[in-house]
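Below: the structure, in structure tokens.
Yeah, one chain of the complex is gone here, protein chain that is, but the others are all in their spots.
== subunit A ==
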Amino acid sequence: MMRLLAALLLLPLSGALAQQQSGEPSGGAPSVQSAAPEVGAGRGGTGNANQPASSDPQSVTGGPRPERVAPKPRVPVEPITAPVPYSARGGVEAGALEAQHAEKGGVISGAVSIPNQAAGILIQPEGRDWRGFRTRILSIAGAVILLGTVFILAGLYLLRGPQRIDAGRSGRTIHRYGVFERMNHWMVAVSFVLLGLTGLNITFGRAVLRPVIGAEAFTALTWTGQAVHQFLSFPFVIGLLAMVVLWLRDNLPSKVDVAWVKAGGPMAKGHPPAGRFNAAQKALYWFVVGGGILASVSGYLLMAPGLLDNVTSQQWAHVVHGLMAMVMMAAIIGHIYIGTIGTEGAFEAMATGQVDYNYAREHHSLWVDDRLAEARRTAVGAD
């Protein structure tokens, strides 16, 4: 008690205490000892604020205030509509909304408070269409295209047999592909075949392989196959780009190609003239480059889902990838047939880089003329 009294005495008496004691004779210990909390700097005041002595209304400080003008409503006035009765609010009905979206497509979505904003899609009836594509269209069309190609080629081989070199082998060869061209071709070829096989395992393995080897073994195989598919995408794409650089010039379409097609192309009697690549080879080239780019871009979008955080786009990426893969595989099966057992003398071009002179004369007459003319020029120049 004594300590409290002493503390009070020591307080600077200019502020709150002095005010509280107004009316009392000053000097000496105050009779009222309940110290009202000081309104000081620490409390947001100015440090010497007055403590009101009574609850009478205080006069306004700081001079007269400007009269407040009530805000005027904007013209024209927008009436605030009364809230809809609760029972009639937002007349959405789940079943009807789902039916409508299932009919017309489009997702039912809203806001979510989790970081994954893609989760805002509540219902995406398109999943049903994509399921139909995956389980019916892609697998059935893929099987039909691939098996159909194999059957047609088998029939062709049995009925017509391989296309022989009409003049027979000359015994002399002409240089057709450099070592870099061949290495690049085989890099693309090997990765394509493995991409195709691992991809087909994704499409058909469940129905074909899984019942035979069992669920665990099939997952182990597919798991490895998926990694192979992903890693081989890089040599495939790099090789494809190298093909663009190496063979673009020789694959630009020209008038000769029109004549080649008009003459009947591969069905023609005799051999219509062609440059380094004939029109069919050019068509395959552009198909593989274009299709390869589409398959690669869509493949990477599937592979790294972070790139496309939207289920609808991912479905489209898969549709493009699956369809492109199937038609490219069919085309490449045809390419493999023509390049191996279908045409006498063709395979050695990519194996050794040399083709028989007569083969070159028959299939690529204009190219041979060019090569000979160039050889003569250099020979003359060297003289």
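FYI, a contact is a pair of C-beta atoms (placed from the backbone, for glycine too) under 8 Å apart; a residue touches a chain by one contact, two chains touch by 3 or more; residues count from 1.
Quick note on the criterion: contacts and distances are computed from a predicted model.
The listed options are "FAD-dependent oxidoreductase", "Formate dehydrogenase beta subunit", "ABC transporter ATP-binding protein" or "Acetolactate synthase small subunit", and the UniProt record of the chain not shown names that protein "Formate dehydrogenase beta subunit".
Within the whole complex, the absent chain has one touching residue among A:A111, A:V179, A:V212 or A:M267, and that is A:A111. Across A:R169, A:R182, A:R206 or A:H271, the single residue that touches the chain missing here is A:R206. If you put the hidden chain back, the residue from A:R176, A:H318, A:H335 or A:H363 that touches it is A:H318. Listed for subunit A, the residues touching the missing chain in the whole complex are 83-84, 86-96, 98-99, 102, 108-116, 118-125, 127-128, 130-131, 134-135, 202-203, 205-206, 210, 215-216, 218-219, 222-223, 226-227, 230-231, 302-306, 311, 314-315, 318.
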